[in-house]
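With one protein chain withheld, the remaining protein chains of the complex are depicted in position.
Here the chain labels run A, B and C in written order, and each chain numbers its own residues starting at 1.
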Amino acid sequence: MRTNEIFMAIKTDFPEVRQEEETGAVIIPKESLLKITRYLKNHRLAFDNLHCITAIDRTGRVELAYTLYSISEHHGITLKIYLTAGEENVASLAELWKSANWLEREVYDLFGVIFLNHPDLRRILNPYDWKGHPLRKSYSHPEVSIKPRL
Amino acid sequence: MLMMLIAGIAVLAFISASAMFLIWWERKVSAHIQSRFGPMRVGWHGVLQPIADAVKLLLKEDIRPAEADKLVWWLAPFFAVVPPVMAFAAIPFGKSLIPKDLNVGILYIMAISSVCVIGIFMAGWGSNNKYSLLGGMRSAAQIVSYEIPMILSMITVVMHANSLSMQKIVEAQSRHWNILHPNMLLAALVYTIAATAEVNRAPFDIPEAESELVAGFHTEYSGMKFAMFFIGEYTNLFIIAAISTTLFFGGWHGPFLPPVVWFLSKTYLCIFIWMWVRWTFPRARVDQLMAFAWKVLTPIAFVNLAITGWLLLK
Amino acid sequence: MAVTERIPASKLIQRIPGGGVFLTTSENIFKWGKASSLWPMTFGLACCAIEMIATGASRFDIDRFGAGVFRASPRQCDVMIIAGTICVKMNDCIQRLYAQMPEPKYVIAMGNCAISGGIFYYDTYSVTKGTDSLGIPVDVFIPGCPPRPENLLFGLMKLQEKIRNEKDADK
Partner (left out) sequence: MNTSQTKDICTEEFLINMGPQHPSTHGVLSLELKLDGEMIRDCTAHIGYLHRSMEKLAENRTYTQFIPYTDRLDYVASMNNNMGYVMAVEKLLNLEISDRAKYIRVIAAELNRIASHLIAIGTFAQDLGAFATPLFYCFREREKIIDIFDQICGNRLTYNYMRIGGVQFDLPKGIDEKIKKFIKYMRSKVDDYDWLLTYNTIFLARSKHIGLLPKDLAINYSVSGPNLRASGVKWDLRKDEPYLVYEKLEFDIPVGENGDSWDRYKVRLEEIRQSLKIVEQALGALPEGDPTVKIGRIHKPSPSEIYLRTENPRGELGFFIISDGSAYPYRLKIRSPSFSNLAVLPELVKGLKIADIVCILGSLDILMGETDR
């Protein structure tokens, strides 16, 4: 099942989704995340495995890329959500896929994205009393060296 | 009186020498099992290694945890060392080479060697550390449940020799060793398994389980106190090997060589088997160990007792 | 948690005036005993831990030097081999472990990360730059990333040498 066929299948049921040009990822609005993911999980597409959540700190927005795979159907898809700078909070997928629990805690720890009704949203990699979210572009630890222009 | 004093000093000298030798031997045997050399640089083939360990342990700072139960903590190593040394009183090294030929020899040894479980339990409780508490609890449960098969297997031997004294047991085996009787072989097997658990070795070393409880009951002990536990363990190992040779392998009986040499060679052969078992088998879990003691070993020991009685009365 | 102040063991041994001959030989015996039975602590952090186990394994057997008894509890070991990267979250654990070790204790910093933070020196926010910045006195530094088992053995021999000719046996 190529990614466009999957995209078409989602498009029919959820008109508000768009497709990113070069990567083929499916961009969905933040509000309908839970609806779409539940649909994808129980649908014949059978996405039973949330493989990994990647957060990207673009200028002015934080992108969340959910990589979903289906072991039984041998296909995968990447969902993308754009979170504008002000409110970085999105619904947690912990009750759909249990792997989301730790993955979301890691994104919260390194990026500061709040996941609503997550079982226990704490820092996972950094010490619990760490200030700031290290992987943000704005977070520059004093010793971060300036990259030579290449 | 003087004779007793000399015998006592001789036994003490022998105990410390054999403990040192056993420590070195265990490290070399385990090394060669694992296809490596073991201590080589400290004296010829690492012979001086135990002495170096003892010197270093003597020099270690003796740390006592803050809220440790002071008296219990301080007494625990003695309870681990003194009973095995006391048990040496009834071990027959040769025809007349026995410190005190008690007529209740085997009963005395059994009673004394079950005292050292109190030492381990006191160490577990005294050092105010959760891991050692768990280790202490496990040791209490384990040793109590392995006493019964051990005593039952000894009774079968006593029934054959119809006397509790160790010398008489050895004399009863002058024509042929006990191990040759079929039911004695079964008793020897039950005894060997129970004795391994008695001394916390190999498949049953759950009280000081390396991989689960950090270092079990002696987690908090350092320096000389830890060395006391170490020496207690190896003296205990010598005791159970000596008992197994006396009961099943005909004590100091043997054709040409003097009796002492026969006795020591048989004992060290038994010790080698225990060392061999220690470095090959994984560790049993606590409840499997208990189930094995109560559901398998004790019934076999009782059945064996019944068969021996029937054989003797036939 | 500041490292507790160390009480040198030798203060306990008073010097008998004129008893020099006996004491110096016993001094050597003490040093020889300490040197030839260094029990390391099983304390592997990262890649160097795998090389430490390989050193303990059959081919590069560390037990030949009497240092094969890897004790898990800090109470019973003399040398702490810091093998791997020290991260910020691990700082006070290492300091507590060092404080728990009984007195004549030594520290081997194995690998570049333990010496100075190694390849994680720049651009990282969560790596402490070497063991010294933790306030732990290090006896032997073994460079390498990871150092080969021969390097670790050589480092151990250097530590034994250092113990043998300690001047006033202050440790």
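The rule is simple: a contact is a pair of C-beta atoms (placed from the backbone, for glycine too) under 8 Å apart; a residue touches a chain by one contact, two chains touch by 3 or more.
These numbers come from a predicted model, not from an experiment.
Asker: The chain left out here touches which displayed chains?
Answerer: A, B, C
Asker: For subunit C, enumerate the residues touching the unshown chain of the complex.
Answerer: Interface residues of subunit C facing the absent chain: 41-47, 49-51, 53-54, 57-59, 72, 74, 84-85, 87, 89-90, 93, 97, 119-120, 122-127, 145-146, 148.
Asker: Could you pull out which residues of subunit B are in touch with the chain that's been left out?
Answerer: 30, 33-36, 130-131, 134, 203, 205-206, 209-214, 278-288
Asker: Tell me where the left-out chain touches subunit A, residue by residue.
Answerer: 22-23, 48-52, 54, 56-57, 65, 67, 69, 71, 74, 78, 97-99, 101-103, 106, 110, 123-127, 134-135, 144-145, 147, 150
To be clear about the criterion, only the chains that are shown with their structure count from here on.
Asker: Measure off the straight-line distance from the CA centroid of subunit B to the CA centroid of subunit C, and report it in whole Å.
Answerer: One centre to the other, that is 34 Å.
Asker: Taking each chain's centre as the mean position of its Cα atoms, how many Å separate subunit A from subunit C?
Answerer: Computed value for the inter-centroid distance: 45 Å.
Asker: Check each residue of subunit B and list the ones that touch at least two other chains.
Answerer: Residue numbers touching two or more other chains: none in subunit B.
Asker: Got the subunit A residues that touch at least 2 other chains?
Answerer: Answer for subunit A, listing residues that touch two or more other chains: there are none.
Asker: Which residues of subunit C touch subunit B in the complex?
Answerer: 7, 9, 29-30, 32-34, 36-37, 57-59, 61, 63-66, 68, 71-73, 75-76, 78, 100, 102-104
Asker: Under the definition above, what is the set of subunit A residues touching subunit C in their complex?
Answerer: So the residues of subunit A in touch with subunit C come to 125-127, 134, 139, 141, 143-145.
Asker: In the complex formed with subunit C, which residues of subunit B make contact?
Answerer: That would be residues 27, 31, 34-42, 46, 48-49, 51-56, 58-63, 210, 214-215, 218-223, 226 of subunit B.
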